[in-house]
Every structure is written in C-alpha cells, then in structure tokens.
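The other protein chains are all here in position, but one chain of the complex has been omitted.
The block that comes next holds chain A.
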C-alpha cells in the first residue's frame, strides 16, 4: 500500500522538527514527540502497548476505556483541565471490544469532532471479522490490526503516519 521510502521521509521529518523546536524547556506542546493515546480495557494489553510504543520512541498516554479517552480529549462535555491547544495527539490506538463504549463507538465520536477528526485512529482486535473491519475502515479508521500487537506493527504504523499522506 505504501512506497518503501518511508524511512527517508521519517528521518527528514524528525530532523526538521528537532531543528525547529530545539531543546524543550518547561511545558511545550511536545510537537517534537510522537504522542499516542492508547485505549484498552485489559491490564496486560495496556502494559504491553505502552512498552511497545515507548520502545518505538513515542510519548504514550494509556487509558482503560472509551469514556476515559473522551475525557482526556475534552470531548466528554465536561470542562477539561487540558486546553485543546496544549493537547497534541498524533495517533489514537484503541481496542475494539471494550465494555461500555466499543472502539468503534469511540472512533465515531472522534471522527465527529471537529477538533480531533484529523487524528488517525487505529483499531486493535483479536477478531478477524471482515464486516467489522470494513465498518471500521468506512468510519475512517486508519488501520485495523489483529492482536496480539507486535513491535513490527507499531513501527510500521508510526512510519506510515509520520511519513505523511502516503496513500
């Protein structure tokens, strides 16, 4: 689906960002870091995805539910302590099957929001169900990956997203 030049594009992007931002002092938007919001109701999976992302040089925020994710993004209707301008999320990775709000429902809410609809959302699921995959992709998911998530999955996704719109 994508050309093999992602590594080059990635490097160029990283270098230019570092040049622009330089050393970060105090609280900045952290635009030099690739910030991922991971959503999963499983303790084990949260621990694993957090490590997978950190080892891939991402800044990570992990939450245990869709409603927590919306809270974090300030989309839950309540006053959030974090202003939209300060919150820089580059990618949202969410489990599909979660009690309460599914990953699909979370995806919909994110795509309905003017502030966050541009953020790529990746769905993770242990179930390889074609209709489910189609539905998620139609709703705007960047990818639907099958669990268990591997290091190569995270690397590939990060490269694709940092490489820009290589579609």
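FYI, a contact is a pair of C-beta atoms (placed from the backbone, for glycine too) under 8 Å apart; a residue touches a chain by one contact, two chains touch by 3 or more; residues count from 1.
Heads up, the rule we're going with is that contacts and distances are computed from a predicted model.
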Record lookup, UniProt, unshown chain, options "Calcium and integrin-binding family member 3", "Essential protein Yae1 N-terminal domain-containing protein", "Palmitoyltransferase" or "Histidine-containing phosphotransfer protein" -> protein name "Histidine-containing phosphotransfer protein"
Missing-chain contact, candidates A:55, A:115 or A:129, resolves to A:55
Touch rule applied to chain A and the missing chain gives residues 42-45, 47-48, 51-52, 55, 97, 99, 126, 147-148, 150-151
